[in-house]
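What follows is a structure written as structure tokens; I'll ask about it next.
Yeah, one chain of the complex is gone here, protein chain that is, but the others are all in their spots.
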């Protein structure tokens, strides 16, 4: 009948491999071939440059509000590069780089943030879900996908993402618990950028690390330098291997920083200090990875420059395609809002579609007559 | 940039003081005076006997379905006896003993389970909330009460309860997180009876202890022998003192067993083995506490017998009062269903109340005419 | 009927589950206590023994978790049939259903679908606790993208459940729990489906139309039988069955004939299903209406604790009175 400490048997670790000065811990360094390394860098760069270009578009009224992703490339690419096409990728909304890596076209991304559902249609050939807006809700879908893999006996994993603030939602808890109870092959990756819009992590939770929340689910938790794409890769790969071997889910916390406002509508000066931002800019994920590639002889300065140009051209082409598409009849058709809700058309929606069709026709006629409202006369009827 | 374990600094402990054979760890034994000890036992006994009597009432149609509480007396009384009247007591639905201790009358309890809202009205003089049905939802109320105490600068605590299964709900997570972030003086007590209806804890969660979930909230967690009222008292008192000193919330897991079906509608043979139940009956909370009181000279066998008789009389009287009350005009009035929804009567509900009143009058007339339906003739109108 | 078996509604739902599990290996059943406990109402009897723990899943106690993981499973290709222990607790799953089950198909222009069923016992009449007796189907029916159905007996329960499981959209399947063991009915041996979105004219009449569903359908039936026995009236009775999409065409056609309508349901009146029925009749059959449409429904209060639940619920007398007043108007 004593009083005694209970031993915590869950493994909670910290991992960093490539530091901000591009020093590498060679004992921990993953063995990746040059093509893979180049591909990883390329998509980090594509993500970054797309994000920057999108900001310019937004500022000139060519794009809606969107959550910027600059700074989140290592968390996204380090993890997504550790899964197969046939695995599942279930993002939140800061995985721009990872979505591009998975095959989401630039025009889809742009269409999405310009208010077209067509941008939410996953590309063929991969198992991806689109952006998810109600925070943490996607984690349950990932848990369910993982449970389904077990039921079907498929050796795959589901890789999913959430923000530090999102871990306060009940859905986070339920998702990690379901995944753990059913030993579902799910990797939960936290984009810990230390803020939920304006709310710092210290006001969001009262424990030292997000990773330690894994203790509550009997799963391994690992906190990773989220600006270190190699560490993110290693942590994810281990988790993937364990999951595929039946070892269940893992919680990965990637510590990083949002180099931008929360969205294009936000003003971070209200809640973050310039010094803090400056400090974190110094830990930027692309610079150190580029250095690493150069040090390792994978890419030369010239290669890097060429890649910039390539990426730039790719983005330009994507924007152009999105602008053409958004002017296409299909994408401009408002009547399509009734077409995809149910697997079969309902009488009720058919009526509403007809109502809108007639109204649009009436408007068109009105416009032709140069009379904006063009209402039929009522007085006679009175 | 190494790989290293993260140290878990939250204190997670196990505590037991009075074992099933009534051996006591005198180093850990709380210093409680005889009156307090007697009171604790008395309410454990009152809870147990009430539960048993209610079962008989239910079996003979004098009570609705209810969740039995036998076995949960030590968790409830051990904790509730560690708070003051001015503190808050926010139960789930197995805290029968604790509610009686706080001053809920027997007739209220019985009225509640007989389908009268009047049984949910907290007694005067204490700060109690009624039974809560949607599991885990009450934990957020406790967190809010605790936050309010801090805002008002009141040195009080909120003591709240939930089941092991209920810890799977998102509300559990959000409540512990809010309480922790705001350092709210809240004690979260888990009635861990190892089952959520039929679902064993091993299918509910995948970690060894519920107490370790405290790690996810940066708060102390303690697993307690929940059939040991002394250990429950000590764990709670410590948590109360810490909370009142500004140290924030605590998670207490009381390991116990439901000596009964889940509710009177349940059949535990479907999911629990007889051996398991038998084993746990041996760990029953009242027997060992009675022995302890005798060993300590607080009560004699005769005292115990007398207390049985007293409690029996009290229950009989309570049942009688409840049956009188339930026949009172006030409690029988169906029109009261409209009276307490809003702080001021709305026109809309006034109309509906009048509609029901007229209908009841029509029914009464119909009965007098020995004609049950007594509908006015319609044919003339056609 | 040739080739039928008599059974109660609990049994009929259980039968449909057995059949669906047998026919389609992608069907899984999940929820709190649906395994060895066989559900608190024993609706999942015999399932885990036959189909195993992989397909009959006792979940942790978390309704958002159940529906949220079911969405993931459905996206993966399964057809989860989820039990929410009481419809009252589905509140917790509202976000997953509204934000995702109702939207994935629309959001992805038809590419991703979420074929799942959220089964749940609902309504009063069994002397249950607070939060165990509400009928809030309107909450779900107001969500574009969900389908909501409610059977009124063994046969419609079994047929609608098959339809719901086979449907490619998310279906909320209300089970009026007071009917589980209230009466038996002939259920065909062959698997039968009822089209979601169609009401049934159960009985023709000419003086008045009554629309009801779920347990209220039985109440309406009783009322009408007594009324027609006692008095010289002829009442048409429609079993709504599908709450969303709603078959206003069938209702309006009937009202065009009778000119009068009474709607009966247990849920609260304010923004309840009857309101929408009235609005649609107003839109499509305004000129046929000879009297105001009467609503016999739950009141706009939470279901009172059970000592008074019978006063809250529609009963045959309330329905009969409303019918008479409407005919006499």
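The first chain written gets the first letter, and so on, giving A, B and C; residue counts start at 1 in each chain.
Assume a residue touches a chain if its C-beta (ideal position, glycine included) is under 8 Å from a C-beta of that chain, and two chains touch if they have at least 3 such contacts.
Computed from a predicted model, the values in this text were never measured in an experiment.
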Open item on the list: Can you tell me which of B:140, B:235, B:293 or B:319 touches the chain that was removed from the display?
Closed with: B:140
Open item on the list: One chain is left out of this view; which of C:82, C:128, C:141 or C:172 touches it in the full complex?
Closed with: C:141
Task: Residue among C:65, C:268 or C:314 that touches the chain left out of view - done: C:268
Open item on the list: In the whole complex, not just what's shown, which of A:50, A:70 or A:204 touches the removed chain?
Closed with: A:204
Task: Contact set of subunit A toward the excluded chain (per top definition) - done: 64-65, 112, 114-117, 120, 133-135, 165-166, 168-171, 196-199, 203-205, 265-266, 270-271, 326, 331, 334, 337-338, 341, 348-349, 352, 356, 359-360, 362-363, 366, 373, 375-379, 381-382
Task: Touch residues of subunit C, complete complex, unshown partner - done: 88, 91-92, 94-95, 98-99, 102-103, 106-107, 130-131, 136, 138-139, 141-145, 244, 246, 268, 270-276, 278-279, 282-283, 286, 289, 291-295, 299-302
- [ ] Kindly note down the residues of subunit B that lie in touch with the hidden chain.
- [x] 117-118, 120-122, 129-130, 133-134, 137, 139-152, 158, 170-171, 174-175, 177-178, 181-182, 339-343, 346-349
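The rule is short, and it goes like this: only the chains that are shown with their structure count from here on.
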TODO: Give the label of the chain whose average Cα location is farthest from that of subunit A.
DONE: B
Task: Inter-centroid spacing, subunit B versus subunit A (mean Cα positions, whole Å) - done: 43
Open item on the list: Quick check: how many Å separate the C-alpha centres of subunit A and subunit C?
Closed with: 39
TODO: Find every residue in subunit A that makes contact with two or more other chains and list them.
DONE: 170-171, 174, 177, 181
Open item on the list: Two or more other chains touching the same residue: where does that happen in subunit C?
Closed with: 60, 62, 64-65
